[in-house]
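This part shows chain A:
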Amino acid sequence: MGASSTHAAADLPRAAHLPDIDRYDTFPKLLRYNAEHLGDRPAMREKDLGIWQSWSWSEVKTEIYRYAAGMAALGLQRGDRVAIIGDNRPRLYWTMCMAQALGAVPVPVYQDSVAAEILFPLEHSEVRFAVVEDQEQVDKLLSIKDKLPKLETIVYDDERGVRDYTHPFLHSYEAVLEEGDAKLAAEPGFVDAEIDKGQGSDVSIIPYTSGTTGNPKGVMLSFSNVMKAAYAGAQFEGLTASDDCLAYLPMAWIGDHIFSYGQAYICGFCVACPENSDTVLTDLRELGPTYFFAPPRIFENLLTTVMIRMEDASAIKRRIFHYFIDHAQKVGVDILNGRPTPFLDRLKYRLGELLIYGPLKNVLGLTRVRVGYTAGEAIGPDIFDFYRSIGINLKQLYGSTEAAVFVTIQPDGEVYPDTVGTPAPGVEIKIAEDGEVLFRGPGVFLEYFKSPEATEKAKTPDGFVLTGDAGFIDENGHLRIIDRAKDVGKLTHGGLFAPKYIENKLKFFPNIKEAVAFGHERDYCAAFINIDLEAVGNWAERNNLSYASYQDLSSRREVYDIVKAHVEQVNRDLSKEEMVAGSQIKRFLLLPKMLDADDGELTRTSKVRRGFIADKYKPLIDALYDPAAREASISSEITFEDGRKGVLEATCLIYDAETYEGAAGAAAPKAAAE
Partner candidate 1 sequence: MEAFAGLFGIDPFDLWFFFEVLIGGLMSGVMYALVALGFVLIFKASSVFNFSQGVMVLFAALNFVGFIELGLPIWASFILTMGVMILLAFVVERVVLRPLVNQPHISLFMATIGIAIFLEGFGELIWGSNIKPLEVGIPDDVVFMGDAMIQQADLFAAAVASVLVLVLALFFHYTRIGRALRAVADDHQAALSVGIPLNTIWVIVWSVAGFVALVAGIMWGSKLGVQFSLAILALKALPVLILGGFTSIPGAIIGGLIIGAGEKLAEVYVGQMLGGAIEEWFAYIVALAFLVFRPQGLFGEKIIERV
Partner candidate 2 sequence: MNDSGAAPAAETPTAAAGTVGRPNRIGEVILKAENITMRFGGVKALSDVSFDVRRGEVRSIIGPNGAGKSSMLNVINGFYQPQEGSIWYLGKSYSPMRPYIAASNGIARTFQNIALFKGMSTLDNIMTGRILKQKATLAEQALYIGRGRSEEIEHREHVERVIDFLEIQAVRKTPVGRLPYGLQKRVELGRALAAEPTLLLLDEPMAGMNLEEKEDMSRFIIDVNEYFGTTIALIEHDMGVVMDLSDRVVVLDYGSKLADGTPDEVRNNQAVIDAYLGVAHD
């Protein structure tokens, strides 16, 4: 692979069915356009009071005009920042457009963060206004209000519990609308005039990225950034006004902003908000969106639920289910990718669609999905292929806040589970010497808010953005991501060691809950593995293997054997990939306890803290690299559910795994068979 090679996709021509975004260069202008052209079509829905309450584009426009006038009356001005905190609610989406109409900049904040966590973005972005969902968020803000001297006004959507608050700076959404009516009566053309002042180059939104180190950074995206990226994506997938999507991911996440706001305004499709976060799956089932995005975690959970629910089915039904699912695994992906498939297989697939795939998609609410995205992290190939094989056009997307999402997309018909696709329209990709992925395109952010030095670090002079991810472009022109660039290490024989890549491959097996790979500056790669209690426990139950505890189950040779097979499968896969063939796992052990955030082994977002684990379980690591060791003991502090601390004493077996000669003839040392 050549260093610093760039790969770019050709720009797509303008689509006739989408508005001219050079003319309608801000979202408020698009709102006007949509209200005019799609007036009665639904723009927004929300499951509320038992039904899907709906608002048409013209209703939304009227509402946003009132809202904007009201907020202007309350003092919101061009250039102000407006914090948005809450679950996906129509009124919060309208707040974005309202702010943009007045030339103010929305700053969406993660709604489930605690007060201390939201303090930084609010303080840093100097918000004067905050629009929040409910009492919970109001209370959060009130608790840090004295640290936010610039915050002047708080508007809340749901007045439950807030009614008796007497703070003069608290306003209900309804009250703001009334203010707006009064202002509009006096100045009917006010909002239109404000909208006309907006330009494509203005800052449209400042989402804060949760940096892995240091404080979050405010990513300033212009209208042009967001709209061009969203436009290109929409056109690439052929989205139209008749699509539907469910907005259930945090509004502060750039993905939601692009899918549920940017593309919705550009295409004029309807965005639906779930009733609340507990009912998402039910709401998904009712709504049946055509455009769907979810992080891999959700697809994993969904698949696990499917399999567990099927366990309870009658034997005949299970047989039918597995028969057709197996058939789908065989030919489903090819059929979806439009490759030639034997007639009989197609026929059988059609039957499967009638009996299993169709109903299954129906109960999951995915029947109508035309375009499904998964992004955020790598998805297990089995999981990915499962959804594709039953006919759901699920695709991987690689993106970042700094790109207004789209860096690469898997094009229809060219979907491989282990790549993240080809560069999105208008985007150029470059791989640096050390393997880091860089990109450039219309969505590239203006700068980090109030952090020129950070901007400088992230952006090359020629406009490329460093992603911090290591990857390579494969022979099909698809980008493959291996790991965070800084986490990639070297084995002593010089081979690349990408722990996350290996761990992910392991975690794709349902029986493996968590894995920690070691190998940086070592002779070979070794791993700690956590089994998945539910999956393995289920297996044990079915095989009449009784066990007392997680620790007990983890020490069984039967379980080791299963995991060994998985590890060897991973090794086989690794051996086929030139860059990572050297980091096949030679030895592994099953940890006697689950890695736990309470014990400091995981971050709160469930990421492995490799260094901490390496220290804590040093005796185990030593044993992994001691060829003579067949088992190792550890005594470790653990925290129980109720917060009590205790000490865990355990002995783990150490297993060797078969490694393989790479297809590319990589220099992996052949392991001695056990």
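The definition used in the following text is that contacts are C-beta pairs under 8 Å (C-beta built on N, C-alpha and C of every residue); 3 or more make two chains touch, one makes a residue touch a chain; residues count from 1.
Candidates were picked such that all candidates are chains of the complex that A comes from, given by their letters.
Note that the structure is a prediction, hence the values are computed from the model and not measured.
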Neighbour of chain A by the touch rule, complex-wide, chosen among 1 or 2: 2
Partner candidate 2, residues of chain A touching it in the complex: 48-51, 73-75, 77-81, 126, 128, 150, 152-153, 159-172, 174-176, 178-179, 275-276, 278-279, 282
